[in-house]
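Apart from one protein chain that is not included, each protein chain of the complex appears where it belongs.
Showing subunit A:
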Amino acid sequence: MSTIWLQPKTLPEALAMLAADPALTPFAGGTDLYPAQAARFAWGEALPEAILDLGALPEFWGIAADATQWRIGAGATWAQLRDAALPAEFDVLRAASCQVGGAQIQNRGTIGGNLCNASPAADGVPPLLALDAAVELASLRGTRTLPLGKFLLGNRQTERAPDELLTAVLVPHRAGDLRSGFEKLGARHYLVISIVMVAAMVRMEAGRIAEAAIAVGACSAVAQRLPALEAALRGSRPGEVAVTPGQLDHLAPIDDARATGAYRREAALVLVRRLLARLALPEALVA
């Protein structure tokens, strides 16, 4: 659909191409770009002039651990994340990966693309916020690392400079009794864009919640952590602290074709409560 299609073989080559022409649209799985192009075409709007196809970059695809963190290549697909032997804190990301589109989409769509596309309803974002993930951005100028919460600026807006590529998602190692999970609400049971999703990771110590990280998606321009709730939960026994609407006050859900903002706010509260209750169950320990 575009007049230029570049397929670099190495990351330096890709960065050079991007530096030379920052208007290039980076392309990985294409599962957001193709539908967006179809919609643009349907309405007689201009298509992206030039594509930078990242499919041949060897650095892009692996999932690996070093001493301090997990390094997930930006090109890791939902299918890889779904099937990878990752520890229990990644259950949240695994569950999200199972619910992004159908198997064909999961085979093509990438985590890096999901973050760069920056949809408010991106299913990959709340799990990675709950895991305190950072993103690695590379350009000819060098490499920098940003917390995911700083990278995402708004609806379809990120901190990525035009000459930068998102190369990896970095997740710190955690130890202890970790439990994580994901709740997605859509208007049908599968193949559906989220109305609300909730991701949570908790670390238990001696029957108490030592650490909780909870994020809600599709209820604001960028998915949000719930710091007041997380603070309230810290040191409590499961079920001891009630989740209150006030702890979700900073969400800013909108009315759209999928649901009203008021409904989203109610549903988010329900889903947070349900997810925490589920993580408190003994069987949640079975990863």
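Note that a residue touches a chain if its C-beta (ideal position, glycine included) is under 8 Å from a C-beta of that chain, and two chains touch if they have at least 3 such contacts; residues count from 1.
Keep this in mind: contacts and distances are computed from a predicted model.
One subunit of the complex is not drawn; among "Electron transfer flavoprotein subunit beta/FixA family protein", "Acetyl-CoA carboxylase carboxyltransferase subunit alpha", "Elongation factor 4" or "Xanthine dehydrogenase family protein molybdopterin-binding subunit", its UniProt record names it "Xanthine dehydrogenase family protein molybdopterin-binding subunit". Touching the missing chain, out of A:L146, A:V192 or A:A210, is residue A:V192. Within the complete assembly, A:A38 is the residue of A:A38, A:A103, A:L153 or A:A231 that touches the hidden chain. Subunit A residues in contact with the hidden partner, per the touch definition given at the top, are 1, 3, 35, 38-39, 41-47, 185, 187-193, 195, 257-260, 262-263, 266-267, 270-271.
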